[in-house]
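Take a look at the following structure, please.
Left out: one protein chain. Kept in place: all the others.
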């Protein structure tokens, strides 16, 4: 098929091969080139996908005329220059999360993409997962009633990474999911951290607690931890009508919906306020198990073809960067709330 | 036995009957009297323990000459006057938690007890549980190494109470346990809350997040929530050598000890710092299942007899009140850290 | 109230006090007497319920004119003589499970009760639990479709009992529940056992597997075990439309209903039969948490008043005894199926 869209992937480290695998199996586009500075990584990919053209730098790949779109899966510090260059060369761009190191960079990319009429998308993978899509539809339909709070725990005995702390490593997942679920305006953010593990000069935050206050006073809270002996991926969303527990690690029941709400009533005899709890049924809907990253790839291609905005567009990426930067400022102020 | 110590219990509401039941079965002391303003509660106790003398007010009970010690299990606002009166009448005193409404009241009781050489104890029940005693001995023996962080979650769809918010309802449990485990000096405390449920004027905090920073920078964190669809009672304690998960609701494995530590090393080739994780065995020791409240009661009697200080003495109760009051101040300052 | 029915309980061992406690709190009848050969057990009950008349033998209690009905909670070997005597003295009778030691004894009691127009009920407690009632209504409504199989596991590190083996100790629970759920005719039963633990002459079956084949070929299976390091109480019921998991130890989700059925279709190309699985939602209905024994007590009183047959009547008790005796015969024949 002559008109099949042609794709390139820049970066074959931890996450790149997953994108490559998903692009490779799409029928609606053709993965033609990859780039990585590490020749062993390039040849390891070549062995799996013999037809790929290999480049030792992202810039070389970007200069290829036959490539329509690129995915950038490199360390975050290189996201901005590579994406800018790709957009200037007329390529549609998918960037790994977090989108950029600064708010200004994200804004510049959004402007550039808009000017060139190119698709700019961020790989907020979880936003495309069956579980998050199910919860989004529940919230949007009003099933939960008013949202009372949002509480997220993402802890594990993770690999320490050299170039990021636990905030930049884990929070992009939760911030992107929360932003896609709660269509509320963030007012302020607070972050408290701890750095018990050190190595010479290097002493990253490895335990961080974040609170987000929305304009309507709703509270969201995040516990991020690289030093937990057990792995937990659990989000509670309390609503006035129903409540949701999203446990990413429970394959059979990723989403549980509780018919437990509260109902305020006055007990006149005792002249005091009581709140009665409705404790009801629990329902664990079937959740689509399609790999979320496949849906990310498909949405990228589809948006290029139809000149549409993806769900995880540049604005969504920018909002995550905004939250990260504000959380960073609050960390330096020992948890003081920072306006967004 | 002539010399058996004689006890009275003031308050037969939710918790009082548990203290009465435990005192009643002790051989080393004799429960002789109870007091409650509600005649139905008094007679309900009388039916179970026919020999009890009944009083309609705590003051009446306190005035009885034959009573050596009293337990005060009434609403917190009455703790101070009752305890003061009891101490002035020469009775040893066990007070339900939290000890008092203010720091000054707690300090006054401690002074009074010291002056009269009477035992003053606070019913920090969990401090006496098999699980907490096991963890305490682990920490004291140095098995965990340096403490990296302390993270506690106590959430459920609880009964809203008229006279307290979620802070005063749940935090005393966690503050007393933490204080008994970590012999570190608290530097400052921060609390952020949310009050999504209201009834007229009444609008209590029902979701609260608390951070405590110790003088050595260690971080402790608490999630208290009356609006969770699932009940969680879980504390993570990360150490440089071992880590502990204390799950109060897992009867078979309340305490799990993980041989997972981290080990920092330099990867010279890649000129960057790596941290390797030791991921090892897990051990769930047998935990003594004796009812903690029975041990509280026994310790109270024993300390009276031997003129010793109980583990949960007035100072322990005072520290919990100090933390509660400081958390309250921080709540009003939108989470600003408050020095202790 | 003059006409309040008067009750007596014979046997204050392990289970008796639970019946006494439940009868004592009923308003519709009055517990007036208890009997036990052990004076310590009698006085222990007297302390809790001071108005009770005490008897040192069940026969003495049975002879009291003012008593309308008795509960027999003694070792199984005494069930028949006591129940016979009680019925002959015009008392309605509630017997602990298993009803009797032999089929003939159970049949004799049924005949006697019918002749005297007295209520004869067996304390099949679990049959009255919220979970079993919920499952029964699901099956009776046809929600599960055709029943494919019934699989029950009841294992724990239990107390060895002197006078029974694991079959007589645990199977009455499962046989009574199964009989109340599946209205199918039992054709034959097989039991295989193991007796690894011995003490001199005494060497009871402590691990037993039982298979029941119904007339329509449906298979039920039971795993009973006193030597398991973990406690399991789980029943799977497979249906053509839905499947049920009943986990007695999961308080939040005792009953789970799975929308997973199978759907047979022919794959013509490959000339072979395929079976497609529908894998759908899971639903955990709210289950009534009223203590099942309270409902047993209430049903007993109600049936006496209204001269009705209880759900767990003599016939139900007889069926359990029939299954136990047939399983015993199969055990002696090394698992050969025995016709019922």
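As written, the chains take the letters A, B and C, and residue 1 is the first residue of each chain.
One rule holds in what follows: a residue touches a chain if its C-beta (ideal position, glycine included) is under 8 Å from a C-beta of that chain, and two chains touch if they have at least 3 such contacts.
Just so we're clear, the structure is a prediction, and the values are computed from it rather than from any experiment.
A.B. asks: In the whole complex, not just what's shown, which of C:131, C:167, C:207 or C:312 touches the removed chain?
C.D. replies: Once the missing chain is taken into account, the touching residue is C:207.
A.B. asks: From the listed residues A:28, A:48 or A:215, report the one that touches the chain absent from this view.
C.D. replies: A:48
A.B. asks: With the missing chain put back, one of C:116, C:184, C:260 or C:302 would touch it. Which one?
C.D. replies: Among C:116, C:184, C:260 or C:302, only C:260 touches the chain that is not shown.
A.B. asks: Tell me where the left-out chain touches chain A, residue by residue.
C.D. replies: These residues of chain A touch the chain that is not shown: 47-48, 50, 230, 252.
A.B. asks: Contact with the hidden chain only, please: which chain C residues?
C.D. replies: Against the left-out chain, chain C lists 146, 148-149, 151, 155, 157, 159-160, 162, 190, 192-194, 196-200, 202, 207, 209, 211, 217-219, 221, 223, 225, 227-230, 236, 238, 240, 243-245, 256, 258, 260, 262, 264, 266, 272-275, 277, 279, 334-337.
A.B. asks: In the whole complex, what residues of chain B lie against the chain that is missing from view?
C.D. replies: Chain B touches the chain not shown through residues 252-253, 259, 279-286.
Note that in this section only the chains that are shown with their structure count from here on.
A.B. asks: Indicate the whole-number Å distance between the mean C-alpha point of chain A and the mean C-alpha point of chain C.
C.D. replies: Whole-Å distance between the two chain centres: 53.
A.B. asks: Among the residues of chain B, which are close enough to touch at least two other chains?
C.D. replies: Residues 230 of chain B touch two or more partner chains.
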